[in-house]
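Apart from one protein chain that is not included, each protein chain of the complex appears where it belongs.
Per-chain residue numbering starts at 1, and chain names A, B and C are given in the order in which the chains are listed.
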Amino acid sequence: MGEVYLDHVATTPVLPEVLEAMLPYFKDAYGNVQSLHSWGDKAREAVEEARGKVADLIGGVAEEIIFTASGTESNNFAVKGLAMAHQARGKHIVVSAIEHFSVLHSAKTLEKWGFELSEVPVDKYGLVDPKDVARSLRKDTILVSIMHANSEVGTIEPIKEIARVVKQSGAIFHTDAVASAGSIPINVKGLGVDALSLAANQFYGPKGVGALWLKKGVRIIPFLDGGVQEEGRRAGTENVPAIAGLGKAAELAKAEMGARAKRFSALRDKLIAGLPSRIEHVLVTGHPTKRLPGNASFCVEFIEGEAMLMLLNSQGIAVSSGSACTSRALKASHVLIAMGIPHEIAQGSLLFSFGLDNTGEDVDYVLETMPPIVDRLRQMSPLYAKFLKDKSRGGK
Amino acid sequence: MGEVYLDHVATTPVLPEVLEAMLPYFKDAYGNVQSLHSWGDKAREAVEEARGKVADLIGGVAEEIIFTASGTESNNFAVKGLAMAHQARGKHIVVSAIEHFSVLHSAKTLEKWGFELSEVPVDKYGLVDPKDVARSLRKDTILVSIMHANSEVGTIEPIKEIARVVKQSGAIFHTDAVASAGSIPINVKGLGVDALSLAANQFYGPKGVGALWLKKGVRIIPFLDGGVQEEGRRAGTENVPAIAGLGKAAELAKAEMGARAKRFSALRDKLIAGLPSRIEHVLVTGHPTKRLPGNASFCVEFIEGEAMLMLLNSQGIAVSSGSACTSRALKASHVLIAMGIPHEIAQGSLLFSFGLDNTGEDVDYVLETMPPIVDRLRQMSPLYAKFLKDKSRGGK
Amino acid sequence: MPVYNEKVMEHFMNPRNVGEIENADGIGEVGNPVCGDMMSFYIKVDNNRISDVKYKTFGCGAAIAVSSMVSEMAKGKTLEEAKKITPALVAKELEGLPKNKYHCSNLGAQALNKAIDNYLKKQGKTAKSQKGGKK
Partner (left out) sequence: MPVYNEKVMEHFMNPRNVGEIENADGIGEVGNPVCGDMMSFYIKVDNNRISDVKYKTFGCGAAIAVSSMVSEMAKGKTLEEAKKITPALVAKELEGLPKNKYHCSNLGAQALNKAIDNYLKKQGKTAKSQKGGKK
């Protein structure tokens, strides 16, 4: 039985070099960044060095980086903080239908606070059409938040084109790049965005640290009230080791991005080609070419994702699913539904995401392991029985 | 030249055992808690084990612990989340005048959102009088937040007595125990509070992780919107290594609390007795007996804290100060001012906080190092010159 | 800390009585794939006793384990006894289910119940139905 982790979208391991970069700040240089003595000096140095590296990763300037504790916090901060700071100009905000819940639910909270929310649809590949964004814009639109890439289906959005449209309206444009930063090249200037979220644990950095890049001069209301950390924009003792880890991970990601992407996309393409050829009634979800290098996502018809996931796990393969049963809320992935995939098919969602430890053999192992699992579950599926009888798809 | 860290109030180092407990979750058991495969299983196990240990530290139940990324986040979550959840019953909240900014500024934000805020005063020792709390309570008071102990002057508040008063009114009672949890015994049931904040880096756990204990049945609105982590109460990928570290730190703190407190308070008492006997015009701030074991805080008259701090640092001694110059906001500590200490004396604030590595020799070193530093700065102080001339204290 | 306990896992990995019964005496279908779970239960009745039970299930690990457990619990019971299989009993036999999977135990008991009702209906034993005796 193999031990094959194919769930890098959930989180990546921390690279040895990254952990190495963190270790000094736990026991020796453990000072508080705000302290005015030499322990503080060392902590400050680590944080400022990391700030530069994170800025480098995305083509920004160090002072534009605000460290946070997660992608979720970056998104809450951006969506709520920007909306609150600019509400004098209007109270309308726009998001896409496939945003991560940290954006979507932040926007819903703003709705409760009196803001108006528009959701831009996506096509069957999960792509946002800049024209739809243009149509959604109003005079009182102050904020648009559309993700750079979707982690569930891997689709990369045309942010540059969307930014052009948004900029014409004068609204602020935030993009959630948690799924893409560190994996594909990003240049905030080139993209034309005003704010961008990222998280370390998506590219071999530690959990518990993220960043919000905020263009110089763009006003924001702090999300965490308290001390004067991060130039008064984000209170709370700076998480020095984690920030140092994020910095190192950003540096490595930048240096190795091309090589990593090449490897990951070869594995991805092999699986995307192989799975539907070995198993009938398998749908590839997401865009055929505009997709994250490591992301291979599918819907397997007539069976449910969690059951597949558990049987794969029993064979040592770790993946994730967007099925209703794998979500605590017991709802099928809003991403797949927004893409027009019927509920019963969305239930068969399965997401393989590749990382540095994976090899072609892992793909072979998956290709070998999957068919009997699918078979077994289909044998017990009332939907499959129906399909065999009358070629009907879907529920009763 | 010594290397004497006496700034444990700013942050403590991570104990070797704590780091040991964290390490497996960076590179090997690096899974996401939400993942339904064995990587997720291991992460879940670590987090649930830590949850139990943190609950144990404060006499709570595991399910009542919500992990956060800092004391600041716990306080923002508690103050904003509880006020928002209970605003149908009223919009009045009460805090003390010496709360940490993460409570105070959260309350000010609520004021902007239409809540009314009352600040309860403190006496010259920094003590809140339960009678003052009683007087501040109104029919529409929904939330009272008063800290368990103040980190700047070490004073421990009569939370049990205050809780009794608050409970009679039906308001919810939150206490910020960031400065005290892990240092002195806490039993949430005995205290009678509804919510309590703590942070790992105050008791030899890592930075970047804290917790909010929330009594079963008390409603709260999530602060971080997004995924369903922490039973839907706090979104964002769980910071597994940091949480494991918090758990271990809590376990050690509970086991060693008595021994640690004994050692720290001996050092504290030695310094509190020694400094004013060697240097004229030195004031001990905070309560003489109701104070945190490791906290020795002073005001040195006629000179300013940052300058002292820098000269101490040049002798290898790390401390902190509540002077205006050491604060980014350039305001003297609101804590000292609330205690009735004149601004010019508050500027001479100096805070020594003891930890596990400190010894009696460190105190001797401080007692030896301080007098020439104070002398030197007083020699250049126009205030001291004035005082020598006409015994006047204070500014022009 | 796995989401499911060992008993649930054992039933999920080795589900009992999977399948359909041709010419079943009673069939019960519940759920639908939109909400993620769907179960079809088939029973054979002899002498007022469930002599055989099979099912097909579309759903999560819990749904499959619950189906398997319900089938085991039902087999050999009289119809009256089988009707007393409640979701709580199913969950108890499985030694507990995660909170958000309770609804699966509801579905299992419900599907069995429906199959019994379906049988009774065909037998013309329900008050309303006069169509009995088709069998």
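We take it that contacts are C-beta pairs under 8 Å (C-beta built on N, C-alpha and C of every residue); 3 or more make two chains touch, one makes a residue touch a chain.
None of the values given here were measured: they were computed from a predicted structure.
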Neighbouring shown chains of the undisplayed chain, as defined at the top: A, B
Which of B:Ala97, B:Met310 or B:Leu367 contacts the chain that the document leaves out: B:Met310
Hidden partner chain, touching residue among B:Ala29, B:Ala195 or B:Ala332: B:Ala332
Touching residues on subunit A - with respect to the absent chain: 36, 38, 40-42, 44-45, 48
Absent chain, residues of subunit B that touch it: 302-304, 306-307, 310, 314, 323-326, 328, 330, 332, 343-344, 347, 379-383, 385, 394-396
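One rule holds in what follows: only the chains that are shown with their structure count from here on.
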Identity of the chain that, by mean CA position, is farthest from subunit C: B
Length of the line joining the C-alpha centres of subunit A and subunit B, rounded to whole Å: 34
Subunit B and subunit C: spacing of chain centres that average the CA atoms, whole Å: 56
Residues of subunit A whose C-beta touches two or more other chains: 306, 310, 326, 328
